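Note that one protein chain is taken out, while the other chains of the complex remain in position.
Going by the order they are written in, the chains are A, B and C; count residues from 1 in each one.
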Amino acid sequence: MTRHIVPVRTYVSVYAVLIALTATTVAVSRIDLGEFNFIVAMTIAVIKAVLVIMFFMHVREASALTKLFAGAGFFWMAILIVFTLSDYLSRGWLPLGQWWR
Amino acid sequence: MAIATHNERLRHHFDTAEQQEESSTLGMWVFLLTEIMFFGGMFGAYTVYRNMYPDAFASTSRFMNITLGAINTVVLITSSLTMALAVRSAQLGVKRALILFLVLTLLLGCIFLGVKVVEYHEKWVDHHIPGPGFRYDDARYFRQAQILFFLYFAMTGMHALHMIIGAGLLATLIIMARRDRFSAAWHTPVEMIGLYWHFVDIVWIFLFPLLYLIGRTR
Amino acid sequence: MSTIFEQPRVEAPANYLNVDYGWKSWLFTTDHKRIALLYLFSITAFFMVGGAFAVAMRINLASPRGVFSADTYNKLFTMHGIIMVFFFLVPSIPAVLGNFLIPIMIGARDLAFPRINLLSWYIYIVGGIFALWAAFDGGVDTGWTFYAPYSTTYSNTHVILTAMGVFVAGFSSILTGLNFIVTIHKMRAPGMTWMRLPLFVWAHYATALIQVLGTPVIAITLVLLALERILHAGIFDPAVGGDPILFQHLFWFYSHPAVYIMILPGMGVMSELVTCFSRKGIFGYSFVAFSSIAIAVVGFFVWGHHLFVAGQSMYAGTVFSLLSFIVAVPSAIKVFNWTATMYRGSISFDTPMLYAFGFIGLFTIGGLTGLILATMALDVHLTDTYFVIAHFHYVMVGGMVMAYLGGIHFWFPKITGRMYPELWAKFAALVVFVGFNLTFFPQFLLGYLGMPRRYYSYPEEFQVLHVMSSAGASILGVGYVIPLIYLAWAWRKGPRAPQNPWDAKGLEWEKAPSPPPTFNFDTLPIVTEPAYNYSGEPEKEEPLAGEQRGDRHA
Partner (left out) sequence: MGELSPFPVRASAAAGEVDALYFFIVAVSTIMTALIFFVVLSFAIKYRRRSPDERPRPIHGSIPLEITWSVIPFGIMLIMFGWGTKLYFELYTPPKNALDVYVTGKQWMWKVNYPEGQREINELHVPTGRAIRVTLASEDVIHSFFIPAFRTKHDVIPGQYVAIWFQPTKPGRYHLFCAEYCGTQHSTMGGWVTVMEPADYEAWLAGTERGASMVEEGAKLFQQFGCANCHVLNLTARCPPLGNVYGNPVKLEDGRTVIADEAYLRESILNPNAKIVAGYKRDVMPSFQGQVSEEGLLQLIAYIKSLSNPNERRP
């Protein structure tokens, strides 16, 4: 078939980056950055996930359709989380009897 | 590549091997989509409670064994690499390498599960299993901590369940490979289970920081 | 690169029904048409069970003090809701008509994954056995919504068993959706471009997206519910620090989109019926097609309209309310386009078309009352009253069940190779229409007057309207039993149907015999014209570019 065969080097270098990122995220977790701990950890996790998806799961060479479906999953999960959270975050916004009237 | 010789792999309702393979790949991705949403429900619950009880969360994350968690992360990422290499060997039609990498992947998967058992055992000893026997030293957070441990077990438990299923699938692949069922032209199951395995890896890539790392410094 | 696979040309048996006999040939079949029939019989059985519960409920509600005990009644409506939603309406049109027709309509020999298709039926049956087991071994009394903490802590009925039934059935729904998505993407015949697909297929594509994206969330939610019920760790229980509204969010994240699983396939059937019996192409094809997708996508953003009085933030409520109005626009587009299709058509009044008329009328009423509920100030008064009950029966029974019956009649000749008795069919359609309105219209009035739902007894002033509703339900029940009898009769004894009795367009009518052979076509079709080309006019535009064609290279 026309499938492109990825060289071992690519796999191994992606792997090296993944391990390095794991080490980074563990290291950063020991430094107190306040809310940034969360942001840094999640950014690293997203980068790792994208690397796995793109290289190990061959989405980089895949059709637009596969890319679409791979993206849709994360998008829909974001909808679930963001809309649910929008309720929790805005619950306290309404002070007693002072709004609107 | 020689496809015509492999017509016995083509199921009656497809026209071409290409169509059949594209269908499998798309089907697998749609399946992974459902998996994302399945875990998504728990990530949603996690986000809500982390936002509601940040202090309790910081407090419980101290009981997560970072060393074991990090080891497991490395183990799983390595298994992803071996899986990717297994798929590559299948694409090239190298049977011995295929089997070797599949066995390695399976082995790493089992190590992961073994470490998980150790971790669960720690929780058991500490009475950190939610339910009637739950104890938490910091009385202020007793209730919230229980919810967070509940989420910990639900998320890692579901993940481990996926790992166990994945291990079963890998074992099947190994048997199939030994029986010469795969060739450079047809090895769809290896690719599909590869995708599944990487997906399970990705879930862990998120679980690890969320459950073990964030909030540790508080 | 591609190679042609030689289709073995054995002496073709006449059709999929008589190709083989014996129970094994049915229970191990991978033929999508046979699986569709397996579904047909099993969901009909579940409909009867759910209907029997409804009959019992209506008997109870004829008297203000109730006939059964409170406990029995609570179990009745719970099991009614669960069985009707998860075991009848969600699989109804997709798993029966969709399964049967989608491959034929797009010119394929089968769905992409025939064995997964069979598996999904088995999963459905296993889920159904769980649910029935729970129902007949003491029942469950949480309401179909399973709200925590009642379901996790207080109810002492078979909550876990029922939840597992729904959980398992969910996977059946997921696999059906997965199969449809892949089939529609990858199995289209040469020339069957996206913009030539029948609208029935578009509607099922949209449905499948919801099934795939939504169902896993209810699955995990029910798992958490069951775990919480065992461990009492408090994830949904405020007494232990959890938040019960989180359960509602997760539940409705699936269950609102699920109501579109329960209407989109019906809308797909409608597009086929209206065009065929007006002998005219659909008005505004692309609008009808894309409105299905729009409903499926935007339908995911509105679930909070079930929580206007539940303690959800009022700002979140505002957003969800606005989005609920937005999701109504594509529904409106469909209704208007069907109407416009009839303009200057050649309209006949065969039974399926009568159901189509019923659908337009009743769905419009159901949908517009949905807008009343989406208006937050009114929902405060109306939520958890019979107004809601009436709203959703109008869309689900008046909409989807009407479409289902219309579709069953329409494709009956194709499925069985026989014609049904037209006169009886018209009579039954009339009885269903009258009975339906008599049952559910009074419930709108009851609801605004303040009659709460899930009440086994009620203040006396509501009795008149309740009695009307119960009387209507008995007429409705008769209306459902008549088709059952004459369709069963016609299957064995009805006159033979020609290949295309309605003079309809579409591969299933033009290219496949009635009933079709196992691989659907004697020769694989090549599509050269748009859908619903009733006037037979040649296509004006150039055929679309290469990759837009059917993805199948023959």
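To be clear about the criterion, a residue touches a chain if its C-beta (ideal position, glycine included) is under 8 Å from a C-beta of that chain, and two chains touch if they have at least 3 such contacts.
No experiment lies behind these values; they were computed from the predicted model shown.
Novice: Which is it among C:Ile293, C:Ala332, C:Ile475 or C:Leu524 that touches the chain not included here?
Specialist: Answer from the full complex: C:Ala332 touches the omitted chain.
Novice: Which candidate, C:Ser63, C:Thr318, C:Ser474 or C:Gln499, sits in contact with the chain we can't see?
Specialist: For the chain that is not drawn, the touching residue is C:Thr318.
Novice: Who touches the missing chain here, C:Ala14, C:Ala239, C:Leu423 or C:Val478?
Specialist: C:Ala239
Novice: Among C:Tyr16, C:Phe357, C:Tyr404 or C:Tyr420, single out the residue that touches the unshown chain.
Specialist: Only one listed residue reaches the unshown chain, and that is C:Phe357.
Novice: Taking the entire complex into account, which one of C:Pro421, C:Gly450, C:Pro498 or C:Pro513 touches the absent chain?
Specialist: Among C:Pro421, C:Gly450, C:Pro498 or C:Pro513, only C:Gly450 touches the chain that is not shown.
Novice: For chain C, which positions touch the chain that isn't shown here?
Specialist: 66, 70-71, 74, 141-143, 147, 149-150, 153-155, 238-239, 241, 243-245, 278-281, 283-287, 308-311, 314, 317-318, 321-322, 325-326, 328-329, 332-333, 335-337, 339-340, 342-349, 357, 360-361, 364-365, 368-369, 371-372, 374-378, 380-381, 383-385, 445, 448-450, 452-459, 533-537
By definition in this document, only the chains that are shown with their structure count from here on.
Novice: Averaging only over C-alpha atoms, locate the centres of chain B and chain C and give their separation in whole Å.
Specialist: 34
Novice: Report the inter-centroid distance (CA atoms only) between chain A and chain B in whole Å.
Specialist: So the centroids are 16 Å from each other.
Novice: Touching two or more other chains, which residues of chain A qualify?
Specialist: 1, 65, 72, 76, 80, 84, 88-89
Novice: What positions in chain C touch 2 or more of the other chains?
Specialist: 1, 185, 213, 217, 246, 249-250, 253
Novice: Spell out the part of chain A that touches chain B in their complex, as residue ranges.
Specialist: For chain A paired with chain B, touching residues are 1, 3, 5-6, 8, 11-12, 14-15, 18-19, 22, 25-26, 29-33, 37-38, 41-42, 44-45, 48-49, 52-53, 55-57, 62-63, 65-66, 69-70, 72-74, 76-77, 80-81, 84-85, 88-89.
Novice: Which residues of chain C touch chain A in the complex?
Specialist: 1, 185, 213, 217, 245-246, 249-250, 253, 300-301, 303-304, 307, 312-316, 319
Novice: What does chain B use to touch chain A in their complex?
Specialist: 1, 3, 17-18, 21-22, 25-26, 29-30, 32-33, 35-37, 39-41, 43-44, 47-48, 51-52, 66, 70, 73-74, 77-78, 80-81, 83-85, 88, 91-92, 185, 194-195, 198-199, 201-202, 205-206, 208-210, 212-218
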